[in-house]
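Here the complex is missing a single protein chain, while all its other protein chains stay put.
Labels run A and B following the written order; every chain starts at residue 1.
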Amino acid sequence: MSIDPARRASELLDLVRGTVPLTHCITNSVVTNFTANAVLAVGATPAMVDLVGEAGMFAGVAGGLLVNLGTPTPEQREAAREAVAGANAAGTPWVLDPVAIGALPIRTALAHELVALRPAAVRGNASEMLALAGTGGGGRGVDAADETDAAAGPAAELARRSRAVVAVSGAVDLITDGERVARVANGDALLTKVTGGGCALGAVMAAFLAADAGTAEPDAFLAIVCASLVYEVAAEFAADGAAGPGSFGVRFLDALASADGDEVVARARVEVAAFDGAAA
Amino acid sequence: MSIDPARRASELLDLVRGTVPLTHCITNSVVTNFTANAVLAVGATPAMVDLVGEAGMFAGVAGGLLVNLGTPTPEQREAAREAVAGANAAGTPWVLDPVAIGALPIRTALAHELVALRPAAVRGNASEMLALAGTGGGGRGVDAADETDAAAGPAAELARRSRAVVAVSGAVDLITDGERVARVANGDALLTKVTGGGCALGAVMAAFLAADAGTAEPDAFLAIVCASLVYEVAAEFAADGAAGPGSFGVRFLDALASADGDEVVARARVEVAAFDGAAA
Partner (left out) sequence: MSIDPARRASELLDLVRGTVPLTHCITNSVVTNFTANAVLAVGATPAMVDLVGEAGMFAGVAGGLLVNLGTPTPEQREAAREAVAGANAAGTPWVLDPVAIGALPIRTALAHELVALRPAAVRGNASEMLALAGTGGGGRGVDAADETDAAAGPAAELARRSRAVVAVSGAVDLITDGERVARVANGDALLTKVTGGGCALGAVMAAFLAADAGTAEPDAFLAIVCASLVYEVAAEFAADGAAGPGSFGVRFLDALASADGDEVVARARVEVAAFDGAAA
């Protein structure tokens, strides 16, 4: 790769802070507060507009949109469809997070419907990505590292089919657009002990996509890698000195707010390569 | 003014803690938790009752009510109408917080409907207050200090028309009943980096209105000024030593719970004057 993803992460972080993208989040009731605080901390402006009759027009003026299916009530399902239509009409990049799909029928059907509507990115854990790719039945998850590697092939296939960047969260985050594949080895296990630790990343990805979309050479794949890098490096700073998941969550918001591009560059453990179906 | 607002804030804070007003909150899904914790911290009892069939009767027995339009689902919209009717029938003072009105049609229409039903107070940022006054189209906001001053005239006009106290949050909070105008210069910018930092103030205002309503000479204008003073002084204590928005939010709840009337008096930066349309 000619572009250093860590340096690009530093640039995009500055750009998020400089442009303060309006980040529209339709997300689950468990994590709304943490998600909004994470978006504020990274430097963007969150707005949780999930009403039928408002979500569509709002997605059209937002810089980026997250659609998270964690608690999709009937009202929110309609609002999500409306928001996706509004985003697509306006060219607003959007992220799909198909939480807990696989066995649960309502969200699974909705995720398959939405992934066909050209999200810029799809994010989830390995079992969710396998379910979306049609190669897994969902589940509670096995060892995360194994899962991420097992998901590489189906993730690339899903990326090519949906033309979305696919991000698989795990001990190592795997991100692919079907042509390229990145592995981000930063992060801390405490992030999995804070509810919304994954969901809020989807919103931060939407903020980074918004900032990236305004650049001369937007590259959604790199923007997603950059969002993951900033997020996971902040988790490392937060874990250092945390006494448990409660203090980690607080320190994580502080760390996102004080994240420094040079520190991201210094700490980054990221590899980007051409996708090799045989190796993956 | 014959009454020192800072001394009155100290008295009302004691009264809130002594009478523990039942504070009924119909609020948005992003900030319910933070709002309930802020109400508990200041010394009142929160209750988030937003069901059709329960909200009306509950507003009748509550000491104060907040109606916040941040995520007004269809069920919550009906519950809000029911609660306002119940509050008005029982003489329960209530606060309207028309979050993000202006461009978003459902909440904007509901805010205009509700403001005609005699809230004791209306709270929001300058763009929201301008939209409610009919002199602005809403928006993401410009520099907050400028906004507050620009909103003074429309806010006083709105106050006279609606007979509600109008509170405009910003770097300086402006509060007016159309005859008097107060400016509270306390606070900290970190409060804008915690989601619900403004919304929870609406609930604290409802608690202060409840305590004030039981006094010999209730004065809703002063009660709103007092709530703002206690809240913004707590923000200053919280900011001192905070490492970012995460730790600030935690420290803010601690500071509200330990707020001391004498400290409020010592720190208060508040001016109250007769409203002068020309100067404003």
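As a working rule, contacts are C-beta pairs under 8 Å (C-beta built on N, C-alpha and C of every residue); 3 or more make two chains touch, one makes a residue touch a chain.
These figures come from a predicted structure and were not determined experimentally.
When the missing chain is restored to the complex, the residue among A:T19, A:T73, A:T135 or A:S258 that touches it is A:T73. The chain that is not drawn here is touched, among residues B:G64, B:G197 or B:G249, by B:G249. The omitted chain makes contact with chain B at the following residues, 22, 29, 32-33, 36-37, 40-41, 45-51, 53-54, 57-58, 61, 75, 249-258. Interface residues of chain A with the unshown chain, by the touch rule above, are 28-31, 33-34, 70-74, 100, 103-107, 140, 193-196, 243-247, 249-250.
Just so it is clear, only the chains that are shown with their structure count from here on.
Mean C-alpha positions place chain A and chain B at a centre distance of 34 Å.
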